[in-house]
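As structure tokens, the structure follows; a few thoughts come after it.
Shown here: the complex without one of its protein chains, the others still in place.
Think of it as A, B, C and D in the order they're written, each chain with its own count starting at 1.
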Amino acid sequence: MKKTMSAVIARRDRRVAGPGRSSWILFAALAMVLALAPMVLNQFNIGLLAKFLCYSMVAIGLGLLWGRGGVLSLGQGVFFGLGGYIMAMHMQLADASANGGSGVPEFMSLYGNGHVPGWWLPFRSGVVTLIAIPVVPMLVAWALGAAVFKRRVKGAYFSILSQALVAAFALLLIGAQTSTGGSNGLSDFTGFFGYVLNDPVNQRSLYYLVLIVVLVMLLATGLLMYSRFGEVLLAVRDTEERVRFLGYDPASIKTAAFVYAALLASIGGALFVPVAGIISPSDIGVTPSIIFLLGVALGGRSTFLGPVLGSLIVSIAQNSLSSAFPSFWSYLEGALFIVVIALLPGGVATLVPSIRRWRRRVSGAPGARGGSRASQTDAVPEASAGELVSR
Amino acid sequence: GSQVSTASGGSASASVKSCVDTSGSKIKIGFINSLSGTMAISEKTVRDSLDMAADEINKSGGVLGKQLDVQAADGASDPNTFAQKADQLIRQNCVAAVFGGWTSASRKAMKPVFEKDNSLLYYPVQYEGMESSPNIYYTGAAPNQQIVPALDWMKSKGFKKLFLVGSDYVFPRTANKIIQAYAKANGMTVVDEQYVPLGGTDFTTIVNKLKDSGADAVFNTLNGDSNVAFFRQFASMGFNSTTMPTISVSIAEQEIPGVGLDNLKGQYTAWDYYQTLDTEQNKKFVSDFKARYGQDRVTSDPMEAAYVSLYLWKAAVEKANSFDVDKVKANSDGISFDAPEGKVTVDGENHHVYKTPRIGQVNSAGLIDTIWQTPSPLKPDPYLKDYDWAKGLS
Amino acid sequence: MLTVEGLVAGYGRTRVLHGISMSVPDAGIVAVLGHNGAGKTTLMKTIMGLLRAQQGSIRWNDEEISRLAPNERVKRGIAYVPQGQQSFGQLTALENMELVAGSDRSRAELIDEMMDRYPDLRRYSSRRAELLSGGQRQQLAIARALLTRPRLLILDEPGEGIQPSVVADIRRTMLDLAATGIQVLLVEQQIDFAVSHCTQYVVVASGRIVDRGEGGANSVGQVRQVLTI
Amino acid sequence: MTKIAAMEEGQDLAVRVKGLTVAFGAFHAIDDVDLEVGGNHLHFLIGPNGAGKTTLIDAITGLVPYTGTISVGGRALARMTVQDIARFGVGRTFQTATVFERQTVVQNLDIALRGGRHWASLLTLRREVPERIEEILEIIGLAGHADELAGVLSHGQKQWLEIGMVLAANARVILLDEPVAGMTLDEREATGELLRRICPDRVVMVVEHDMDFMRRFADAVTVMSRGQVLVEGSVEQIQANQQVQDTYLGVAEAV
Partner (left out) sequence: MDVVVGQLLAGLSVGSVLLLAAVGMSLTFGQMGIINMAHGEFIMIGAYTVYMVQQFVSVAALSYVIAIPCAFLLAAAVGVLLEQGVLQFMYRRPLDTLLVTFGVSLILQQAARDIFGAPAVAINIPEFLSGHVSLLGAAIPVSRILIIVLAMVLVLLVSWLLKATQVGRRMRAVTVNRELAEVSGIPTRRTDRLTFALGSGLAGIAGVAITLIGSTTPTLGSNYIVYAFLVVVAGGLSSIWGAVIAAVALGIVQSAIAFGTTQSIATWVSFLLVVLFLQWRPQGIFSLKTRSLA
């Protein structure tokens, strides 16, 4: 078959992996809006936005793990919690020993025997804390992932296991009241690595810290997603056993994605603590772990920016609607799950290409069937290549 | 930004400017209760009585001539949400004071917020004590107004061997620490101490243990739903109020039908208020409440404490002639109110209130009769400072 | 009599069939030939109702069936052996057969008959279908189709993956059936066999019928020619 | 991750199977089989349905546990995982083609190309279609479908893609399970030529039921039946064998 040179180039062009130009524009716009937000928002809302961004970090990781890898983890709360509690322990110890204090957090003397348990002690050191926040959850995720995925526990089995784990984790935290604060969690922090948390300037800096972390995470995740790793991950999602015969270990691939998602969740949890001023078992239990997924699904689970946008939308909606109409919010939240997952499995992000397609069809432009970009087609996660009718 | 200096790190509060708007004919206050999630069961009733109090006050001319403009928030049974919404009420909605909270977790979460924003929280539920914040008024019972009197009463009845059962969270654990200390000093023994996870419904093992423990009474700090399962299992193993008296500190009137009157009849409770109290104020409170929300509704201790909290704040504001937080605080000491439970008085030192502890017994109508009470309101003592046996506790 | 007219169908937005018209007469075998990806399987799926006919009609004994659910079409006497040795993996071979056969006595006899025809099915009747070899599964699939007592049997490359002696057997079965008045619609790659034994053939290319004619050994050359172009 | 050095060019590749038994409970799908498949020619494995051909491939590629020994190029494969065997250079296709349906043909090939490479290479972006993939696309005749999702390919096209993936993975031992099932005559022809082209310097074993195809392309044939090797030899020898005719070819073929 003969082709003109330009046709060959055009074809090659389409076969290059990576997010499209519109994604980058959207990314830049998002970064811009978030960077400028403090100009228009008051201090309270800046804090709120920072908190929502912390949640969205979990969502970014889930986008890769679930959207690309098909691993539906209902247990991200474990990692969010690990990061959060490690940070909180450090901050408690730092607060307790600031100003010549006893070095023992107040709740320990209230509920316990007034001694700091041995496993808290390393976290007196800020350096150890900063190392532990990524390392501990990654190790946990690695151990878990290696064990579980190697034994080919997958699909619903994995989801249910992860859910049980997060339930067990929350129970453990609640039960170990004297060393974890129990259901009260850890709260009442004054300083964050030497800075007064309560200071408006510091709060703004904290917001920018969170924002930068989110943007870096987005970039890293975007690259991972469109890298060969992303493609293999997709292959593992669709036909796990097949990739084995090509020399990959699907367990390692999935574990890598799981560890990565755990890392992001943990950092999210760690930053959540200074931002929200509290971490407690109810931030990491079964329900919050599932709610993390709602944003991801809403925005588009396998898209570049969908998880962040979706999770921000959900957080904002929850915040603004739940107070005014508590029961209405429950209905709406439930309905969102149903509508988004059932009718819009690709999330709102997939509406964009289909609207564009529709517009093109209406205007009768030629080549409306063209653009079979990989990134577009696989944005629809589960819709089978052959959509069969079923009545 | 400012760094933590060797001086006080936490005193930033003094510099916080309040945004409360006192210029108009209305003054904003905030209610924060869980209307969703697991705690909604209990906290909704508190919201109801708060709403009633606000309406009453508005009908009788408001506070300092200003109508109360209630800003409502849902804590969603989640400490972190409580903290966030409290912050929102104070800084965004600019309320003059906030009323609500139930679990210790929600209070602990809100405490730093009120301290940093220098605002006021009125917390209406009995709790484990060991706390007093300059920005919180605790209108429920301190441990010495509920747990300790219950123990005194049990001692007077000759119960010597106690079996402790509770939900696994802060209040029961701390309450049981107090009980252990009390028992040690008063010649009683605690034969076993058992916990179930919050919401747990499996009591087969615990009741088996109870059967073999030789206990002569149970001190019950179980929360909410778990009581149903506990008392069902309890009853089906042949226990009742005569064979195994049980004193509960978290079962109020509204929980009785759900737990099952058959299971509870004759059992004991410890609170400061019961719907059956025979005071003028209470009769009015109960009948107003029923008129407003329905004849089948009941009133309970936390509801009453919440209702009272709004009036205590009103009195303090009027005494201070200002909504300013610092002025209200300065004028709170000694403020008193003729509450449905009798006279309550604010202790300006520890921010709790003088209340009258009462032991009740569940009657066949599903209400609780007072069978014992202290002769006069008791001074609150959240840290149990005045009790020698409690020295090691805090 | 099955009549297909102006059939258009495809997957999602991709059209595969672009207006197919053909019919299967009341007796005999109609062979469908064509290259890989020509749309043969797609045509069969559309006739069975697994794919919706976007345009055109499918008439079966004077009834329009293009809107019926697949199981309704089976009820009306059409049976289908899909490509690729499909079976209900978790069920045993016997259960696979009972599933479609129902439970009355005559059906039990029918099952027995099938197991006579394919002895492996008797030998492995209690083995789960997914553990059977490919060829065994294909035999099972044909047995299942026959158990519904069809009047039209659609076979999508039935010999694929089957050992030659069994292929011969399947072919014999098919010719027998055709002889007893069951209509057969056969997708086949073995041109020699298909064309020489069918009553009519059609050649599909890119979703269109490019050639059709009477079957018989004489036509083989003609079809070969069409297919090599 | 243990590093498995892939086989090298020019190395002795022969697959040697000794005393192989694969049991599923009491049932022996393969029963004490000895077999040697050498390089540089097309080796056909035929036999009745259920003879154990697929199971043999499963055993070689590490999918089912077995007793006995299997070695490739002198290296025993027992105790190696599926992925290690694949990295070692043993590739296979499946009786029902399994490709990554929701990725494009190019992506499928690229994934195969990367298998077993250093993990860091996974972190790179695919900036263009690698030369090798362009080549393979031409070889397997799917150049025109490069950007299509593999799921929309027809049955036969998928089988070609699978062969392409094995080539991309640079497998030295290629085990094909019924590669031409469902292909037309000329497509079979093309596939046969393709296999001829790839077989130098490789071991290619083909399981097939298409006797015409076998006759045309086989250099050596092994016949299995009921889990055992019935006969081995050239096409002529096989066809002349009475046992093979009885259990496998049947009357139709004899005609």
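Things worth noting here:
The rule we apply is simple: contacts are C-beta pairs under 8 Å (C-beta built on N, C-alpha and C of every residue); 3 or more make two chains touch, one makes a residue touch a chain.
Keep in mind that this is a model prediction, so the values were computed, not measured.
Shown as candidates are A:38, A:70 or A:288; the residue that touches the absent chain is A:70. When you scan B:79, B:124, B:149 or B:200 for touch with the missing chain, the hit is B:200. Taking the complete complex into account, A:290 is the one of A:78, A:94, A:116 or A:290 that touches the chain left out.
Listed residues B:190, B:261 or B:367: the one in touch with the omitted chain is B:261. Counting over the whole complex, chain A has residues 70, 72, 74, 147-148, 151-153, 155-157, 159-161, 163-165, 167-168, 171-172, 174-175, 239, 241-242, 286, 290, 293-294, 297, 327, 330-331, 333-338, 341-342, 345, 381-382, 384, 388, 390-391 touching the chain that is not drawn.
Where chain B meets the omitted chain, the residues involved are 36, 38, 40-42, 44, 168, 194-197, 199-202, 204-206, 208-209, 211-212, 224-225, 227-229, 232-233, 235-238, 254-255, 257-262.
By the touch definition given at the top, chain C reaches the unshown chain through residues 48-50, 69-71, 74-75, 79-80, 82, 86-91, 95-96, 98-100, 102-103, 128, 130-131, 144-145, 148.
As a working rule, only the chains that are shown with their structure count from here on.
Separating the CA-averaged centres of chain B and chain C is a span of 75 Å.
As a whole-number value, the distance joining the C-alpha centres of chain A and chain C reads 49 Å. Residue positions 385-386 of chain A each touch two or more of the other chains.
Among the residues of chain C, those touching two or more other chains are numbered 11. Listed in rising order, the residues of chain A touching chain D in the complex are 1, 11-12, 14-18, 223-224, 226-229, 231-232, 234-235, 238-239, 242-249, 252, 372, 374, 377-378, 384-386.
The residues of chain D lying in touch with chain C in their complex are 24, 47-51, 54, 95-96, 152-157, 178, 181-187, 209, 211, 247-253.
Here chain D touches chain A in the complex through residues 1, 61, 81-84, 86-87, 91-92, 98-104, 106-108, 110-112, 114-116, 121-129, 143-144, 146-149, 151-152, 165, 169, going by the rule given at the top.
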